[in-house]
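Working notes, beginning with the structure itself.
Removed: one protein chain of the complex. Kept in place: all other protein chains.
Each chain gets a letter, A and B, in the order it is written, and its residues are counted from 1.
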Amino acid sequence: MKSKRYAMAIDLNRCIGCDSCAVACKMENEVPVGVWRIWVNRREAGTYPRVRRAVLPVLCNHCENPVCVYVCPVKATYRRKEDGVVVVDPHLCIGCKICMVACPYQMRYLDPVKRVAQKCDFCLHRVQAGLNPACVDACPTGAMYFGDLMDPASPVARLLSERPSQSLKVSYGTNPQVFYVGKDISVLPFEKGGSIYDKREKG
Amino acid sequence: MVKAYLDRLGVSRDYLLWLGFLCAVLAAGGVVAVIRFLSHEELMGATNTVPLGILISTYVFFVVTSTGLCFVTSFGHVFGFHRFEIVARRGVFLSIITLLAGFLAIGVETERPWRLGSLFLVSPNFTAPIWWMAFFYTLYLIFLVIELCGLFLNRASLARYAGLFGFLTAVAAHSTLGAIFGLIKAKPFWEGPYLPIYFILSALVSGTAFLIIMTIATHWAERRGMSLDTQDLMVHMGKRLLAFFLGIVIFFWIWKVVTSLYGHPPGKYEGMMALICGPMAVKFWVFEVAVGLLLPFFFLLFHPAARTIPGVLIAALCVLTGLFVSRWDLVVTGQIFPAWGGGYASYTPSLTEWLVVASSFALCLLIYSVGVKVLPLEGTSSHGASGANETTEASALS
Partner (left out) sequence: MGRSSSRRVHWTRREFLRVALGSAVGGAGLVHFSRVADALGMREVSRFTGLPLDAFPTTCTLCRARCGILGFLHNGRLRGLLGNPNDPNSRGRICIRGLAGINIQEDSERILYPMIRTGRRGEGRWKRITWDEALVHVVRALQGLHGKRGELIVHEGQRGLLTQELLQSLSVGRDVFHLDGEALSSSELAHRLTWGAGRGVPDVSRAKTILNFGSNPYDHHELFVPFVQRLVEARVTGGAKLITFDPRLSETAGLSDEWHPLTPGTDGLVALAMAKVIVESGLHDRAFIQGWTNCSEERLRQHLSPYTLERAQRESGIDGQELRRIALDFAARRPSVAFAGDGVSLQASGTMTERCILLLNAVVGNIDQPGGYCLPRRFPLEGADLDAGGQRRATRLDAAEIFRELIDGSRKVGVYLSFMTNPAHALPQGDEVRKALEDEGRVGNLLVMDTHMSETAALADLVLPAATYLESWGLESRPSLEMVPFVGLRQPIVAPVPEAERLKGARINRLDKPALRPRGEALSWEDFLLGVVWRLGSGSEKVAELRDPKAYIEKLLERVPGIEREGGLGALRRKGVWSEPGTRPRFRSFESSGFPTASGRLEIVSQALEEGGAPPLPSYLPPEKAAAGSFVLIPFCGLSSEGHPNAKWLRELAHENRAWVNEATARELGLAEGDCIELDSRGKRAIAKVHITQGVHPGVVAISRGSGHWGYGHFARGKPFKASDPDSHLIWWERHGAGVHIEPLIPIRLDPLSGAQAWMGTVVKARKV
């Protein structure tokens, strides 16, 4: 069977920064309070009265060159050959947390209850049944597209063939499979400055 | 009657109090470790932004010291610098113990350490530096034990070859430890070929300093004088070796700072700024640089007291303190510059973590204190004329 390559594309012109994706994921995967698998970064830019806001939903990029997979000493996290989804097997994880450090996007967290490393798995249980991940289906404006890049009819393949896209932190060489269309993310103010609207964290 | 028995063993009341204290600390650490694994409470200070905390830096501290001790003792019976043979047994023994103390620290740091053994064997990942480090350190431990046996049994060639392989696996393991950090591109402060090399150098500093401290402290605690050879060696190790290694490390640090700041390389720049003028600045300048590098370096080179045992001891203590903080700086600075900007993250060790750190030290000192009484650490087992103990009652210059 031909292997798939699941990927996601987010249209930043459609994203309203409402965090519905973040909460849908929490609901779908019973993610504990304090950690998130997907969230929205927000920044304000400009000086009064010429001020704009930028929003950027971020999630695990399911990289083709995943450093988190390379550094795990017990292969608890691996990239599935059949569809390219990077998953964590909680039964193998020893909790050394090196994968959390190795991810350039800081998408991995330590499950405070199960005490193993966890992250987005593209809602594999839904995807294998032919559905989209929960965040994609919950998004009120339909800003998220998901599908098999190898299938030219899939929503994500169609979108990426029509619009130019970018990925995050490409210089790290991880070859991420989450793409952004609609806005030039390299000029969005997400590397510096701060805002109280970021994913809240205990730390 | 008890007193007589104790006297026969050469054990004093003070000694028992010392052991009792160490056991108490170790027990405290054990209790919090157990609670940490069983309770739902978040007892560790590490967060999702800074997941590696003081327990990792303590682990690094101990295994660096262990490796360094292996290097220093190898000078003697492996590489033929005979004057080091006096400290060979003590050094190798300490090498083993510090490794175990490091394992304790990292065992508590890992969320599920009871899976370590089986999973490392059953599901190894050969691209993971952690796996290789564990592999090499296991071999290293085995070689160390063999080497120690060889030294005790006066089997010089066994000791020599075990020592040689121990040395080689130490180099492999230790540089792999550096690579755990150095291969993570996501943390630019660490990334690069520098860390594996720096760790080897730092091991030399750490091992030398630790051996000096333990040798002098043991003699002081037992109220024995040091043999002239030992004294000479201590001073030599201090003035020559330690100062020399410190010099190299200072040289490395200068270039590390310059290359991280020159031209504002992204990530490296912010990390280095965090270290030299950001949240880590006090720890860096006061402990790591002043106390840990510059003070002992210049003292050992120029001050007349550096020829004395107390002087060397103080210098070594400064170095080791600075090194402990240096590990903390290394581990934490790499992580506090977050992926999405927004200012530095922060990390404060929790009480649990401090207790585990203390119990790692306690474990190390406890095993050593018992080992000093039980094992023949004083002798040398070289192939030289001086095969016997030489504890002359030269005045202990203390």
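Basically, contacts are C-beta pairs under 8 Å (C-beta built on N, C-alpha and C of every residue); 3 or more make two chains touch, one makes a residue touch a chain.
The model shown is predicted, which means the values in this text are computed figures rather than measured ones.
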item	value
Touching partners, among the displayed chains, of the absent chain	A, B
Residue, one of A:Val55, A:Val74 or A:Leu149, that touches the chain absent here	A:Val55
Residue touching the undisplayed chain, where the options are A:Ala22, A:Ile38, A:Val87 or A:Val156	A:Ala22
Residue ranges of chain B at the interface with the undisplayed chain	40-41
Contact footprint on chain A, counting only the chain that is left out	11, 13-14, 16-20, 22-24, 26-30, 32-34, 44, 46-49, 51-53, 55, 112-113, 125-126, 128-131, 134, 137-143, 182, 196, 200, 202
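Here, only the chains that are shown with their structure count from here on.
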item	value
For chain A paired with chain B, centre-to-centre distance based on mean C-alpha positions, whole Å	40
Residue ranges of chain B touching chain A (in the complex, touch as defined)	40, 42, 46-52, 109-113, 115-116, 119-120, 123-125, 127-131, 134, 180, 183-187, 334-335, 338-343, 345-347
Of chain A, residues touching chain B in the complex	35, 41, 58, 67, 70-76, 92-98, 100-106, 108-110, 112-113, 115-116, 169, 172-173, 190-195, 198, 201-203
